[in-house]
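Would you mind keeping the following structure in view while I ask a few things?
The complex appears here without one of its protein chains, the remainder shown in place.
Order as written gives the chain letters A, B and C; numbering starts at 1 within each chain.
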Amino acid sequence: MRQQIPLLITFIVGTLLIVSVFIPPFGDLETTFNIWFDIIAVFAFFLGGGNLLRVHINKLRKRKRDWGFSIVTILGFSVMLIAGLFKIGNPGDIASAVDAPGSLFYDIFNSVQYPLSATMYSLLAFFVASASYRAFRAKNREATLLLIAAFIILLGRTPFGVMLTGWIPDSTSLLQIPNLAIWIMNSPNLAGQRAIMIGIGLGVISMSLRLILGIERSYLGGDK
Amino acid sequence: MEHFALWLSAFLTLGILSFLYKDNPWYKLSEAIFVGISAGFWVVTLFWDNLVGKFWDGWQDEPMLFVGAALGFLMLLRLVPKIGWISRWPLAFIVGATSGLWLMNYLASNIMVQVMATIQPLFSTGYASGFDAGWGAIISSLVIVVGTFTGLVYFFFSKEHKGAFGGAARVGIFFIMITFGASFGYTVMSRMSLLIGRMDFLLGDWLGMIG
Amino acid sequence: MSLPLAATHPRLSVHLFFPIIVIVLTTCSSAFGQSDTQLDTTVVDDTVSIAAAPVTTLLVEDGKYDDGDSLRLFWVPSIDDQLIDSKVTGYRVYRLVNDGAAEPIVDLLPGVGNYTDKNVELDSSYVYYVATLTESGEYPSIHTESISPQREWINFRRGYLFIIMMIISAAIIFYVETAKRGKKLFVRKIAGLEAIDEAVGRATEMGRPVLFIPGISDMDDVQTLAALTILGRVSRTIADYDSKIFMPVSRSLVMTAARETIKTSYQAAGRPDAYNDDMVNYVTDEQFGYVAAVDGLMVREKPATVFLLGAFFAESLILAETGNSIGAIQIAGTARPAQLPFFIAACDFTLIGEELFAASAYLSGEPRMLGSLKGQDVGKAIAMITILLGVVAVTLSEAWGVGIMTDLHAWLVKVFSSS
Partner (left out) sequence: MAHLGVIISMLVIFGGLAWLLFRSIKGREVERRVIFVFIFVAVAAPILFPITFEEHASPVVKGLFDHIDTLPPGSRVLISFDYDPAMAPEVQPMANAISFHCLDRGHKVVFMSLWATGQTLLFNTLEDVIRPEFPDLIDGVDFISTGYKAGNEGVLNVIVSDFKKMFPTDVNGVPLDSVPIFDEINSCADFDLIVALGGGRPGPKEWVLFVGDPADVPIGVGVAAVVAPQLYPYYPRQIIGMLGGVKGAAEYESELAHRHERFKNMAQPGLKMMGPQTLAHIVIICFIVIGNVAFFRSRRRKGN
């Protein structure tokens, strides 16, 4: 029983949503599902948020390594929670938007979360460089093509791209690096992307069918 | 206050950047703040947007929302060990719905649309200038068709990559590699602008070193 | 306001009449041509000529293949709506709900000849008219007859989509059944998946944990589901090897599902006591907050093996490079094409798109699962044949005007645009 009911639910709901595409009166099912999902996700958040607090309180109690930073996390979490749920400092009353300019929630977001997020994102600039250094090496034919494509595109984005091949006559202007770079983006790149996307589409269909038909059940109760 | 916010932002920005050298207390502090604040941010956002905005403000008009809430409540039964297994029901619901939705969406957007887009004449025709069979255009169209075709051959699972089939698969992986190299190179610029943005903040807004 | 010009200016009427006749003729024929399919169509003919002529031949029909929530209007624009020196500044659509008062619902540009009203309800009746707008005033057309939107139960426009879905699904199910009956099916080697056992074994030998990142999307993304099915296999191996796994996640639901998955695997391996809820922890929903925490964990816990499987966005390279810097073996996979290059560059093995979804089937080694992979290949073959056929057809048709090829191409377009 414990096995069968979830599998049945998956089967019925999955089939229903597939069929809904062809039955106009069921057209709203997708929207309905998305709203239900959002509501379920909030409930699940009690588990997640509770877990976060539990982990850090445990760390604190047992004086594990770096327990001091757990205090900071718990504090940050609580401050944001209080600021947001009680709408502290919001202009107007409780009905105003939680992130209205001037509120504590808004200020913390702007001076703490935003710079942290943007800086973490900007680390990519460094990692792009270190990855290029290591990965773009002519180890074999595949890697060489990876290297050449990246190299031409990168060159095409600097003034040297124009300078190096500016002498090539206009009749074969495709060979000039800036043009070549755009050609690569438009032809071989497009072809590769399409093959990958069609493959993904089939992968999704097969995966979904396995889940709906209950062939794949490792996520809820294993093989047996 | 403004001044404090600026210095706080700069302090946190440098804290994250310090990770590039190595893990250190400054980074750990920034990380701890980040995790705490952002988790709180999302609880609050989900609370107001989803619980209040979608459920509380909506159930009078749409009583079916209670089904969603009930499923959410079943989720919480995990906390009761004896009947914790019931929490699989909402999971099963989500898995079923996600599978159904994605199956149809990907069939339409990834397969049908992409196949359709690949069906182009090898000799391109222009809107105004009529027939054009320049070599450049023909080669480009051929490359797209051959690349898509051989790329799909590469993904074949049930046939060994040997002989002519293996050759085609090899060509396919060549195309895929060019794709990856090109996309990588093309993204560098946008990644650099992110760093330029942060540098502008540090050197300009904070230190005032930009004239 | 609306003086019948034809009566007072006989000479002008000649000018005005000719185009009207043409319009009436063309619209009548088109109305007849469609009449067998559009039973609800109401034809209104207006041939009175005035300062700025109102629109003519206003038709209203039920929106096809909908839940009774749209009505479509067509009309022939005013003859004064001309490209040069036009008097017409636009059109205003009026609506009378259940014989109530007329209210304007939308203003349209000159030259427009149709409008779909999507704000209608099943049990109400609607009457429309369209006013021609000029600088000096409005010139309304005759009202349509009353119409109620109809609900259709089956969307025939998606018929081909249904057929394609059925063919691919049937192929997958067919091979699943074939394999179940014991027919051996060949599946080629996938390098990234072959490496999993070795990678987990290495972690055991080194006495270091395995880190599993299921992407940053929630359970409403099939990639996350794929990651969890792989987790089911991987955690089984981990349980067998007695390695350690830790899994920070950025979604509460994923946390719940992952715990369920790992627990089940440990039970299947006969070691339920070794399972612990602390293997999976929620961090934060915030994309880069999560990344900051995972990066920190990586350098502090130094996992020997890192799995990056699921839906990844910009953070892909941050995670993969940090994982690389601590010398972990990294097995990555995603179906987001934009992030694949970064995994290719920074990880030891990468599952490209479709391979991510095939992974759990491949790892299970179970005949039914492998059968579904063969079914997928049928879909690929269909796509390839269609592409070849379509390209040949459209090329022959455009370059040499081969008739049958034009038909073939037109048919393919029809089939593959039915989504």
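Just so we're on the same page, contacts are C-beta pairs under 8 Å (C-beta built on N, C-alpha and C of every residue); 3 or more make two chains touch, one makes a residue touch a chain.
In this text the structure is predicted, and so the values were computed from the model without any measurement.
Among the residues A:V42, A:A150 or A:I215, only A:A150 touches the chain that is left out of the figure. Among B:N24, B:S109 or B:S193, only B:S193 touches the chain left out of the display.
Among A:L8, A:L75, A:L104 or A:I182, the one in contact with the hidden chain is A:I182. Looking at subunit B, the residues touching the absent chain are 20-21, 124, 126-129, 132, 188-190, 192-193, 195-196, 199-200, 203-204, 209-210.
Listed for subunit A, the residues touching the missing chain in the whole complex are 125-126, 128-130, 132-134, 136-139, 147, 150-151, 154-155, 157-163, 166, 170, 173, 176, 178-179, 182, 185-186. Where subunit C meets the chain that is not shown, the touching residues are 83-86, 109-112, 325.
Heads up, the rule we're going with is that only the chains that are shown with their structure count from here on.
Each chain gets one centre point, the mean of its Cα atoms, and the points for subunit A and subunit B are 4 Å apart. Between subunit A and subunit C the centroid-to-centroid distance comes to 18 Å (mean Cα coordinates, whole Å).
Within subunit B, residues 16, 19, 28, 30-31, 34-35, 37-39, 41-42, 46, 75, 78, 88, 91, 94-95, 97-99, 101-104, 106-107, 109, 111, 115, 118, 145, 148-149, 152, 155, 176-177, 179-181, 183-184, 187 each touch two or more of the remaining chains. Multi-chain contact residues, meaning those touching two or more other chains, occur in subunit A at positions 18, 21, 37, 40-41, 44-47, 49, 52, 113, 116-117, 120-121, 123-124, 128, 132, 136, 146, 193, 196-200, 202, 204-205, 207-209, 211, 219-221. Residues 16, 19, 22-23, 27-28, 30-31, 34-35, 37-39, 41-42, 46, 75, 78, 87-88, 91, 94-95, 97-99, 101-104, 106-109, 111-113, 115-116, 118-123, 125, 131, 133, 145, 148-149, 152-153, 155-161, 176-177, 179-181, 183-184, 187 of subunit B touch subunit C in their complex.
Subunit A meets subunit C in the complex at residues 18, 21-25, 27-28, 34, 37, 40-41, 44-49, 51-52, 55, 113, 116-117, 120-121, 123-124, 127-128, 130-132, 134-136, 146, 193, 196-200, 202-211, 213, 215-216, 218-224.
The part of subunit B that touches subunit A in the complex is made up of residues 5-6, 8-10, 12-13, 16-17, 19-20, 28-51, 54-55, 58, 64-65, 67-69, 71-73, 75-76, 78-79, 85, 88-104, 106-107, 109-111, 114-115, 117-118, 136, 140, 143-152, 154-155, 172-189, 191-192, 194-195, 197-198, 201.
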